[in-house]
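Note that one protein chain of the assembly has been removed; the remaining protein chains are unaltered in position.
Chain IDs A, B and C follow the sequence of writing; residue 1 opens each chain.
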Amino acid sequence: MILILNQNVSEELKNDLRKEVTSKGLKIHESQGEKTTIWGLVGDTTRIDEDQIGIHPAVSEVKRIQKPYKLASREMHPEDSVVEICGRKIGGGHFDVIAGPCSIETKEQIIEVANDVKNSGAGLLRGGAFKPRTSPYSFQGLHGQGLELLLEAKKATRLPIVTELMSTSHIELFGDVDVIQIGARNMQNFELLKEVGKLKTPILLKRGLANTLDELLMSAEYIMAGGNENVILCERGIRTFETSMRNTLDLSAIPMLKKKTHLPIVIDPSHAAGLRWMVEPLSLAAIAAGADGLMIEVHNNPEKALCDGAQSLTPADFDALMKKIQKSVEFFRELR
Amino acid sequence: MILILNQNVSEELKNDLRKEVTSKGLKIHESQGEKTTIWGLVGDTTRIDEDQIGIHPAVSEVKRIQKPYKLASREMHPEDSVVEICGRKIGGGHFDVIAGPCSIETKEQIIEVANDVKNSGAGLLRGGAFKPRTSPYSFQGLHGQGLELLLEAKKATRLPIVTELMSTSHIELFGDVDVIQIGARNMQNFELLKEVGKLKTPILLKRGLANTLDELLMSAEYIMAGGNENVILCERGIRTFETSMRNTLDLSAIPMLKKKTHLPIVIDPSHAAGLRWMVEPLSLAAIAAGADGLMIEVHNNPEKALCDGAQSLTPADFDALMKKIQKSVEFFRELR
Amino acid sequence: MILILNQNVSEELKNDLRKEVTSKGLKIHESQGEKTTIWGLVGDTTRIDEDQIGIHPAVSEVKRIQKPYKLASREMHPEDSVVEICGRKIGGGHFDVIAGPCSIETKEQIIEVANDVKNSGAGLLRGGAFKPRTSPYSFQGLHGQGLELLLEAKKATRLPIVTELMSTSHIELFGDVDVIQIGARNMQNFELLKEVGKLKTPILLKRGLANTLDELLMSAEYIMAGGNENVILCERGIRTFETSMRNTLDLSAIPMLKKKTHLPIVIDPSHAAGLRWMVEPLSLAAIAAGADGLMIEVHNNPEKALCDGAQSLTPADFDALMKKIQKSVEFFRELR
Partner (left out) sequence: MILILNQNVSEELKNDLRKEVTSKGLKIHESQGEKTTIWGLVGDTTRIDEDQIGIHPAVSEVKRIQKPYKLASREMHPEDSVVEICGRKIGGGHFDVIAGPCSIETKEQIIEVANDVKNSGAGLLRGGAFKPRTSPYSFQGLHGQGLELLLEAKKATRLPIVTELMSTSHIELFGDVDVIQIGARNMQNFELLKEVGKLKTPILLKRGLANTLDELLMSAEYIMAGGNENVILCERGIRTFETSMRNTLDLSAIPMLKKKTHLPIVIDPSHAAGLRWMVEPLSLAAIAAGADGLMIEVHNNPEKALCDGAQSLTPADFDALMKKIQKSVEFFRELR
């Protein structure tokens, strides 16, 4: 972090600032010019709040050089992280597909879809028991009963399961869940992040609709700082001015995150556009851009789905897509 | 809600759609043209998911006419709502100012600021005990101890208190809080909204950084559907491409919300821009646009604040601003 | 501008960089630390392209301190600029209202509206002869004939006129125009900016729908660098994710621009929201925030307007609004 001091700052103010900075364990490297005094702060500046130090009466400008996250940063951990889930791997060259319905509706539904996606080659099963819905009048999920049905589908197919946790008060129900999803709307629900940071379960952390990549990594840092380093990042579309799709999938997030962090990155093309016919081109583009995995909604009867049918593939469509996904993964593995 | 059916749709599909629609208690008013069949759905269409019905094979287009919220809508409740807090009123012509520090730091600090803002004419005291911070390494608030200090300040000044609730698991600590704030990052933490919907305590619901006004009202609807109709809306800046301020304060939200809803609207100019010298012009503009209140950060020593000092006014600045606020409120009351 | 050099950079590369920097007339102030070498560049850094110098192999980071504009900056010109138009003044404490129809349609229309807005107290008359329309099939304005009608209205009322120039090829038609408007969609039509920079006519420069305030000032700088310092800035709403209004009026732009520049700032509440019932609250809020003027659409028969009727006030509505505007301007002049 670089502090540019005000011209003609008094020694008293400089001393006060020096005390504040060194009290946080940082060293100061002063560069004294004719007019400008510049301080380079050396040490762990993640503990310094730029806005706060910027209003010290001795300070004219603050420029952060170091990233505000550590555990999530590529600098601290140059090798790709690989997250293991019941023997399956995501990251560091390992690619996998998470598939299943938006919400768990009945035992028949979830088991049928689970069998279908497994046969097509999906590595993990998704299904929502607690559903974040914009309207209080929309279907909110089957809650505990939904989790039980999902566990039955896991037993029937041996697919590890991925499902969303919306509140710290439900956490004890998630003991047998293989990957806990933190949804986009809860990306900055910091109390929830702290709680899942205490677990060992892998966390699929979705980027918020209007959150920067650095904020996504700060939320990952919350989980990792608590001791849980099994974090998978997920880009699912951001909010822009464009109205012809639900959200704008930010595929440049993939190479940028690969530069910033060692954590694996999964893309959710189903939620991004909200349109099933877009899932294929966006899935293939995600692979081409270097994604470590995909998360795709599949429903055995999309027209009658209780949630997000418009973006769900039928099992037959998913099967056709999986063949293209597998070929593409292989193609790009060789190309690079 | 209007459904435009596909041309040449079969009777079988139409019957299936008819069953689905009438099962939700809606009546169909069919308009049969040469080529196009249009259905007007009459009844409570808040229970219908546009995206879902839109993929029924009989449907070509869906157009929503009715708003997706009811309790929060101006149509259902033409009179302005007035929220009462320990005898003070916000809404329906009643204007008030909530002031205090970003976070509660010490007993001396909160009581000193509380006395100062009371003497300047603030009607409610704000102070954060649980702080949502982007970085896990930033100060997170004094938690329970902070709430106790805030209650002491309340006792000392008799100002009702406003403080943020971040998790359902802390809710029992908030029994003596007069207004519970739901922060921008939790605007769509639906489990939290459901919980505060069960209380009678007034709720200050902040608009999310990238949430539309309709989404804000849907979140208010969550609280009201639970039985708590004491909701105050708060605009605090939205995320845009502009980089010279932290966020872009959306003052047109005031007249637009006044049209859409009967709930009171408070503006937070401190968080919007993140710059203390902008608080005055934005406060006066908010009053001119019709706001029912303001929420302003005040700190007795902004340079040493543990949080958001850059946007906090000193008590002296706040005192000068309050005089202008009071004159402006009076001026616009007469002008309209 | 500050350059942070790469660690262990060779003397050869440093010399190459030194030559590049000094060839632009800048002095280097070097601060040599244990690990980091920092160069402060002193002089007119507006001629340096940050992105370009940032890829020099000796450079690790570039931080701009100085603004990339000079003539438009408050630093270079601490006093408010006042733009004079036929004896009327805008800026530096002088407030005025520009009013009139979106487009000039007939002689009767423009003269009737001109008389109406003059009687209500408007200081300048607006009217479009060349209309930027999203669709090629929409009414495009009366062009040269429209300008003639506008000049007749000027003769009839002695109101100075404001009208939009869309192309360098029309510029000779604008000789008698008092204020030339550059529309939002042409804010970065740099060839047009250069041409109006050669004139002496005052320019009303509208902010682009997705342009930052610094970009707006860079476009003003284009005009001023050509020799025309009579620039009035205009904020007319920016593009965000919000869908209930056409655009989001950014009123915090007023205090921020006042800080950055000495140029006057006018607000256009009609185009911002696109809704006539919003013009009043947004106009009053703009005055409260410190605007130097307003630009308001008025039409004698909004329902039959060929363009933008939805946002136009009737002359009677405008008359009522002008009374409130005048009182508000006076009130805030005394308050500050």
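Here is the rule we use: contacts are C-beta pairs under 8 Å (C-beta built on N, C-alpha and C of every residue); 3 or more make two chains touch, one makes a residue touch a chain.
Everything numeric in this text was worked out from a predicted model, so none of it was measured.
Shown as candidates are A:N115, A:S169 or A:T212; the residue that touches the absent chain is A:T212.
Per the touch definition above, the residue from C:K107, C:R239 or C:K324 contacting the chain not shown is C:R239. Across C:P68, C:G146 or C:P202, the residue that sits in touch with the chain not pictured is C:P68.
Considering the full assembly, A:P255 is the residue among A:G92, A:G144 or A:P255 that touches the omitted chain. For the options B:K63, B:R158, B:K198 or B:K259, the residue in contact with the chain missing from this view is B:K63.
Mapped onto subunit C, contacts with the missing chain fall at residues 46-47, 49, 51-52, 54-57, 68-69, 130, 132-138, 140, 166-170, 185-186, 188-192, 194, 208-210, 215, 218, 221-222, 225-226, 239, 274, 302-303, 305-310. By the touch definition given at the top, subunit B reaches the unshown chain through residues 2, 4, 29, 31-34, 36, 38, 40, 61, 63, 65, 210, 239-241, 243.
Considering the complete assembly, subunit A touches the hidden chain via residues 210, 212-214, 238, 240-245, 248-252, 254-256, 259-260, 272-273, 277-278, 281-282, 284-290, 324, 327-328, 331-332, 335.
What we mean here is this: only the chains that are shown with their structure count from here on.
As a whole-number value, the distance joining the C-alpha centres of subunit B and subunit C reads 32 Å. Distance between subunit A and subunit B, defined via averaged C-alpha coordinates, is recorded as 27 Å.
Taking each chain's centre as the mean of its C-alpha atoms, subunit A lies 40 Å from subunit C.
For subunit C, residues touching at least two other chains, in rising order: 210, 240-241, 243.
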